[in-house]
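Input: a single structure, listed below in structure tokens.
Every protein chain of the complex appears in place save one, which is left out.
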Amino acid sequence: MTRKFLLGTTVAIVVLGVLFVEAAPAWAQAVAPKTSVKVDGEYGPFMPPDVSVHGHKVDQLINLLHWFMGILFVGWGIFFVYCLIRFRQRPGHKASCELIKAKPSKYAEICVAIFEAVILLGFSIPIWASVKNDIPPPTDNPVRIRVVAEQFAWNFHYPGADGKFGRVDPKLIDTATNPLGLDRTKDGADDIFSLEMHIPVGRPVICEISSKDVIHSFFLPVMRVKQDAIPGMRIPVWFQAAKTGTYEVACAQLCGNNHYSMRALMYIQEPAAFEKWLAEKSKPAEEFQD
Amino acid sequence: MGGAHADISKHVKAYIGVFVALAVLTVVTVAVSRVHFSGAGNIVVALVIAAFKASLVAAIFMHLKWEKAPSIWWALAICAIFFVFLIFIPVLAVGELPPQAQHGMWDVVPQVGAAH
Amino acid sequence: MSGGHHDHHHDHAHHPELSFWRKYLFSVDHKTIGIQYALTALVFLFLGFCLMMMMRWQLAYPGKVMPVIGNLFGEGNMPGGVMLPEFYNALGAMHGTIMVFLGVVPMLVGGFGNYVMPLQIGAPDMSFPKINMASYWAFFVGGVVMLISFFVPGGAANSGWTSYAPLSVLATRGQTFWLLGMVFLITSSLLGSVNFIVTIIQLRAKGLDFFRLPFFVWAQFVTAFLLLLAFPPLEGAAVLQLMDRLAGTSFFMPEGLVVSGVPQAYAGGGSPLLWQHLFWFLAHPEVYVLILPAMGIVAEVIANNTRKPLWGYRPMVYSLIFLGFMSFIVWAHHMFMTGMGTKISAFFATTTMIISIPSVIILTALVISLYRGCIRFNVPMLFALAFLPMFAIGGLTGLPLGLPASDIHLHDTYYVIGHFHYVVAPGTIFAIFAGIYHWYPKVTGRTLNSALGKIHFFLSFVFINVVFMPMFFQGMAGVSRRLYDQTMYAHGDAVQSLTRMSSWGAWMLGLSQLPFILNFFMSLAAGRKVNQNPWEATTLEWAAPSPPPHGNFATVPVVYRGPYEYSVPGTQKDFFPQHLATEA
Partner (left out) sequence: MSVAVLPYTVKPHPVTGVYSGKLGTWLFLASEVMLFGALFSAYVLLRVGAPASGPAAWPSHDATELSWKIGGFNTLVLIISSVTMVMAWASLKLNNLSKARMYLGLTVGLALVFIMVKLLLEYIPKFQAHHTPSHSNFFGLYFTLTGLHALHILGGVFVITYFIFPGSSLWKKDPEYYTNRIECTGLYWHFVDLVWIFLFPVLYLL
């Protein structure tokens, strides 16, 4: 095939590419952000802000792992490039195939194995054990919330002053006012139902996560918390906020068409403000009925 | 498997023997299931008898007793290992949840961390 | 669409002249079936790529009218040229399914495996030729059923390529077509794997014992075992899900499901985790099915182009077998967030750490094979060399996902998408390109144009990194996967510029495939004619004429030495083919 033809195809592709890149902005302006409510914390390409008391452990593990990966990749890449240059085909250079002991690579692999064991036993298993087992006891006066995911909304159910959750019954469900089917008679009289999550700073929070229809995933990026909401199961998750602010609750598991819009807001308030919100929300229990 | 007549007739006798054994064992399985053992006893006994019947069929009817090809034995061994993983790991994984987590959102269940 | 296009290779007279149908479409010759698989897989890979390019538009410019082709998809999917979430999810699910089950596996196992492996072991054909043909046609029917699901009312399956219950059980009718298509694809893979294992064990040439087998044949052998033992559980799970969808059983449906206010009439008692366990029991060995043959191709190309035997052939083979075995007991690291306790998650985190060791061994052995070699930078070698660092990135980024603690933040985010695409796109797809450029002369007797090949390589290499590298940063930022519009979240909106960068990278990557497609079809007629061993390789497939006739070898080959005897001291030429008793 003639050289001219090859040159032609390359030039064509480059021109097409440049044309594409130039013309594109005309088709689509930058999209105005939809997040109406101002969310605290500045977000960028790296880890989101960490407002949790225990979040630093997860961050530390992720950073440690990425340092390990960086060192391994750079060291290994240098050897790779050295081989490509040093042993490239050139006149007078012959391949030789007598045995190479490659001692250093064996030691490198052993170090990798040891490092992985250290990361696994020293960091990952303890952190996971604390996430799963150290659920704050009643003496720490935790805030208890029942989080119920449904197709395309998060429902938050607080026990109210009496500390007991009311009964929920599928027959009482009214998609507009009472998506949880909360029975307002006995214990449920003072229960609080809200589409936003309010928690106090400095007090542990226990969320019992379940779902009404499909699998969702309760994801608080700033709290380093993620737990699948699986119908037919109620899985406890606990965390403790260290700073106040307004942050987001995301859904991390594909749950249907509007999975992307299943966003709720989390208000971390001072204890006083939190108590005021609780009192205010539970007071007009009667007008909730009409 | 030698093709000589004597050899085949010996096989045939083995087949009849296995048939009788299987019939008897089926009756035994049914009889044993009547007796109530504590806890999972029934399940274990029934499965042991079934496993024994299965090994009889595999050894004699499927000629595994006279099978020398290593490739067949390797394939069956690997398959058996992964069969065990397939049967037991999912049950253990799902079973490891805290008991009250196994109830749906509609059941009334003491709540984690509640001051009861 | 498939199988129609064939290069014309002429049979020797001693066979009765087969009719067109028996020779091209319903052929029992492993080479024709290999070409059928390869061409169909390439078409599906291109189709899957196009679905992705559409998704990238919606991700980069959410809610904007798609230029040029926006109104080709009807009001149901893209009213006024703007994509609906249902259609976006359907594109996502079918992109994953088509690329994995209809593109890469048939290409690696059906195409390369069927064509090259019998030649490399010196066999006249596969052990069961009719089953080989049946496996292609089961795959073809599976592919057609998958494509029909696009035109079914309600659109194609839209609950992800993993189709988790209960979302998939409540999904539209496309999901049933997805399940039926999967049953056909699984049958095809089962028939293929039985054929592969028996052929490798029974039909090796004389003198070719197991440790003289080329590494590519070893990779196909272990892959066949993975397919044989891992696919049936998904077939069982597909049967269960079909029963859930059609017969109203509730294997995966717990009690008291209420979907948008309407209580569901399922008896209950089922567990959504049952589907996840059975699906991932297949899907993890499946991802090793995607990478092992790719490692085989890369090993062949590297050994050939460094003019030196592979360093540590035996450690590589043992790691391959150990990798194949371990891949069956790591599956639940995809399910750390489903409420798993400490014991089970510790078990699977440990097995996941253990399984990273054999991959490191194989990768390091391939790099050390370059040491003291004489590296020829032809096009297959460029792709094989690019495979090494790219697969390294893919493998390393698996570490934070394999540990439950770091998985808390990174699970189901774009970090995961970056991880597995680095393993599959610059990993397996580059290995497929390396294989095509390497074995094209054997299949057609003509070589692909290396200048166009180099253009294709450099453009693809650059743009593939432009697409996938930003995904790690988006993932760290917490952007969840399968989001129709990432700008809804503050942390998603902050990294929207990275999404646009990925999208542009994807479209330019699409453009940079043109040289390859051009090259592929033009070289059929205009490619430079070459002899039967253009790369001066040592393995058996180069001892047969190209393209090999029916029955492959004129004289039954006998093997005298290992697969990669290059630069053997005391020989004139720097390669010593396996089938030559003494140097010719």
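Labels for the chains are A, B and C, by order of writing; each one numbers its residues from 1.
Throughout what follows, a residue touches a chain if its C-beta (ideal position, glycine included) is under 8 Å from a C-beta of that chain, and two chains touch if they have at least 3 such contacts.
A quick note: this is a predicted structure, and the numbers were derived from the prediction, not measured.
> May I ask you to name the displayed chains that the omitted chain touches in the full complex?
Touch partners of the hidden chain, whole complex considered, are B, C.
> Among C:233, C:380, C:445 or C:470, which residue is in touch with the absent chain?
Here the residue in touch with the unshown chain is C:233.
> From the list C:270, C:312 or C:453, pick the residue that touches the absent chain.
Per the contact definition at the top, the residue touching the missing chain is C:270.
> Could you list which residues of chain B touch the chain missing from the display?
Here the touching residues of chain B are 1, 3, 5, 8, 11-12, 15-16, 18-19, 22-23, 26-27, 29-30, 33, 42-43, 46-47, 49-50, 53-54, 57-58, 61-63, 67-72, 75-76, 78-80, 82-83, 86-87, 90-91, 94-95, 102-103.
> For chain C, which residues lie in contact with the unshown chain of the complex?
Looking at chain C, the ones touching the missing chain are residues 15, 28-29, 124-125, 127-129, 131, 190, 193-195, 197-198, 201-203, 228-237, 239-240, 243, 247-251, 254-255, 266-271, 274, 277-278, 281, 550-551.
The rule is simple: only the chains that are shown with their structure count from here on.
> Report, in whole Å, the distance between the mean C-alpha point of chain B and the mean C-alpha point of chain C.
Here the centre of chain C sits 36 Å away from the centre of chain B.
> Averaging only over C-alpha atoms, locate the centres of chain A and chain C and give their separation in whole Å.
29
> If a residue has to touch 2 or more other chains to count, which residues of chain C qualify?
As it turns out, chain C has residues touching two or more other chains at 254-256, 271, 273, 339, 341.
> I need the residues of chain B touching at least two other chains; which ones are they?
97, 101, 104-106
> Which residues of chain A touch chain B once you look at their complex with the stated criterion?
On the chain A side, the touching residues are 135-138, 142, 144, 146, 148, 159, 163-165, 167-170, 206, 208, 210-212, 231-236, 238.
> Show which residues of chain B lie in contact with chain A when the two form their complex.
Going through chain B, the ones touching chain A are 97-98, 100-106, 108-109, 111-115.
> Can you tell me which positions in chain C touch chain B when the two form their complex?
197, 201, 225, 229, 233, 254-256, 271, 273-274, 277-278, 281, 325, 328-329, 332, 335, 339-341, 343-344
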